[in-house]
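The structure that follows is given in the form of structure tokens.
Heads up, one of the protein chains got dropped from this complex, but the rest are sitting where they should.
Entry: chain A
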Amino acid sequence: MKKLLSLKNVIISVSILILIWQLLFTVSSYDKALFPSPKMAFDALVELIENGKLFENIRTSMYRFVTGYFSSVIVAVVLGLILGRIPKLFQYINPAVQLLRPISPTAWMPFIVLLFGIGDVPAIVIIFIAAFFPVLLSTVSAVGNIDPVYLKVSKNFGIKQPALTWKVIFPAAFPQIANGIHLALGTAWIFLVAGEMVGAQSGLGYQIIDARNNIRADILLATILVIGIIGILLDGLLKLIEKLILKSWGGAA
């Protein structure tokens, strides 16, 4: 019942969005090649599906996204678990992290393209940077926030490293780490498009640049829609995985 209700909400919400779009199209005096109607964008979507371009670009983008995001999450979590246990070391690393963190990953783009050229690597690097800091910082703080009684119990029962990390510290910190991983997903997806717009000749971001160069605003809007939908699906997928894992935290979810 709850699911049905939320489906109803989605339909109403999307319908309103399309309605406003259509209304703007009707009243505006822009050339329709520059500002297409929902119908035209939909037709462009069908065209992209039929000529196979869309799925090819989605595949390319997903490959970059999965590679960049997962390598970033793994590196950041491992580093975070180590740094979280050594606050004396982290106090020297933290200022540097705080300096690098607010820099938009796209600011690195020219530099990355100079170093790595055009292709998969710049997009992957951008996604890596985008996901890295939120996951690292949430892991460090999660490890610092572990209830001391878990560490006392571990000491008492003779649990030593490396078992201590994977038996106690990681699972104890996991709910908060998962928060960071979840947050980073959205950020990483946003920067995938940015990365591909500058540093690639393929993928969904490039498809947007390509549409602009050909003055195909309908394809541009269709691509934007696809990016949004994939973003929602990725988020939903991660929520599902999180829920499954948190279930074994004693029905915390």
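Quick note on the criterion: a contact is a pair of C-beta atoms (placed from the backbone, for glycine too) under 8 Å apart; a residue touches a chain by one contact, two chains touch by 3 or more; residues count from 1.
Here is the rule we use: contacts and distances are computed from a predicted model.
As stated in its UniProt record, the chain not included in the shown complex is "ABC-type quaternary amine transporter", which appears among "HPr family phosphocarrier protein", "ABC-type quaternary amine transporter", "Conserved domain protein" or "2-hydroxyglutaryl-CoA dehydratase". Interface note: of A:V168, A:I190, A:I209 or A:I230, the residue touching the hidden chain in the full complex is A:V168.
Interface note for the absent chain: among A:L115, A:V153, A:I215 or A:L240, the touching residue is A:V153.
In the full complex, the hidden chain is touched by chain A at residues 149-150, 152-153, 155-160, 163, 167-168, 171-172, 174, 248-252.
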